[in-house]
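Only one protein chain is missing from this complex, and each of the others stays in its spot.
We call the chains A, B and C, going by the order they appear; numbering starts again at 1 in every chain.
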Amino acid sequence: MSKIEQKPENYGIASHFQHWEGDAAEDHNGPFFFAVETQSEGSDKVQTAFRVKPENCNAHKTLHGGILMMFADYTLCIAAIGGTHEAVVTVTCNNEFVGPAFEGDLVTGRGEVTRKGGSLIFVRAVIEVNGNTVLTSSAVVKRVKRREA
Amino acid sequence: MSKIEQKPENYGIASHFQHWEGDAAEDHNGPFFFAVETQSEGSDKVQTAFRVKPENCNAHKTLHGGILMMFADYTLCIAAIGGTHEAVVTVTCNNEFVGPAFEGDLVTGRGEVTRKGGSLIFVRAVIEVNGNTVLTSSAVVKRVKRREA
Amino acid sequence: MSKIEQKPENYGIASHFQHWEGDAAEDHNGPFFFAVETQSEGSDKVQTAFRVKPENCNAHKTLHGGILMMFADYTLCIAAIGGTHEAVVTVTCNNEFVGPAFEGDLVTGRGEVTRKGGSLIFVRAVIEVNGNTVLTSSAVVKRVKRREA
Partner (left out) sequence: MSKIEQKPENYGIASHFQHWEGDAAEDHNGPFFFAVETQSEGSDKVQTAFRVKPENCNAHKTLHGGILMMFADYTLCIAAIGGTHEAVVTVTCNNEFVGPAFEGDLVTGRGEVTRKGGSLIFVRAVIEVNGNTVLTSSAVVKRVKRREA
């Protein structure tokens, strides 16, 4: 996927949003974008955004629930690391499907750390379209130590 | 996506597995396949399968957690309708990430109905690679009445 | 249990908190108390409170996780009905145990409706001790029609 396609402005998303490089699955369905609001330890909040394309939808031009959970997982993990490049893996991810999203919609997420422990991070997210909640999600993610090269 | 690509044999999956037509998001990431084991009311079990491709993975050639939840959602919904064409929407989907899956792996799912009510269906799924559990998942799905054309 | 015991002041809880009458299981472990902040349709928020007693704890004078989930369920259901006497049953309840609570602690809850549908209500809650989150919880509850006598 070219850098041009990953500019947020091309999807009607504010230009201060960033793209996380190197995740093939996310780029294959997104691109997804994020912006870190605060970076104080234990109280990080992030915003995320993506535009629903035809290939994200099921038969009725409704956003697929699996893609919505994928975007929630993205939002939760980005919130957990809060603008750093720390590596984390999702341990649990719970989701309530509050309402539908449709082709062409701008889907936005807000993720928030509840607690950052030594090995586990607790995170919650709300995913919205036009200010209406479409998904609530919560996760426990685990900090992983990168293997040295 | 051509019919040839959606033959299960092309992915090393047994030929009695079927493909659910008309879901763009699933075909964009799969194709996913299913086989219904039993069809008695309230006790349906299904098997599902898909082959992990490079575009399903994150940086370390590990299957993306979001794609895994998408495949779980597919397994849970197919189990809920049990070989029928009833329309359902996911209300809740909870997931525990038990272990990783990698590029090239054959990921298989087993879904089982716990209870089929008048409006809500309770379902659980286990997702595996080579007999090792990679995800446990549970859902409540809602029966929806299709609008007539 | 006498009315005297169910006065919030006896537990160091503000006097505007109310007690829900007629639930033997809650009184056997509580009493639990609640206060409704707003009552506008679809945006109800409630506060709840209870004091941890020796019989709520496990071996190490830590509040039992099951009692904590019971109090979360109380908070979620009270939020769902928002000061009315509508009957609801819990369909799903997901919980993350963020931190411990101890004997003698004042445990407080905040519950919030995400969406009120015709048959299902989506709710979230945060349970705290001294401003520190001890549990995050989310639920789907179902409106039930009472049988007439």
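By our rule, contacts are C-beta pairs under 8 Å (C-beta built on N, C-alpha and C of every residue); 3 or more make two chains touch, one makes a residue touch a chain.
As the structure is a prediction and not an experimental result, all values here were calculated from the model.
Judged over the whole assembly, touch between the missing chain and the shown ones holds for A, B, C. In the complete complex, the hidden chain is touched by one of C:Gly65, C:Gly83 or C:Gly117, namely C:Gly65. By the touch criterion stated above, the residues of subunit B touching the omitted chain are 92, 94, 96, 98-99, 114-115, 122, 124, 126, 133, 136, 138, 140.
On the side of subunit C, the interface with the absent chain consists of residues 22-26, 28-29, 54-59, 63-67, 69-74, 89-97, 100, using the contact rule stated above. What subunit A contributes to its contact with the hidden chain is residues 91-92, 94, 119-120, 140, 142.
We take it that only the chains that are shown with their structure count from here on.
Centre-to-centre separation of subunit A and subunit C, using mean CA positions: 30 Å. Separation between the centroids of subunit A and subunit B, computed from CA atoms only, is 22 Å.
In this assembly, the C-alpha centroid of subunit B lies 36 Å from the C-alpha centroid of subunit C. Multi-chain contact residues, meaning those touching two or more other chains, occur in subunit A at positions 92, 94, 96.
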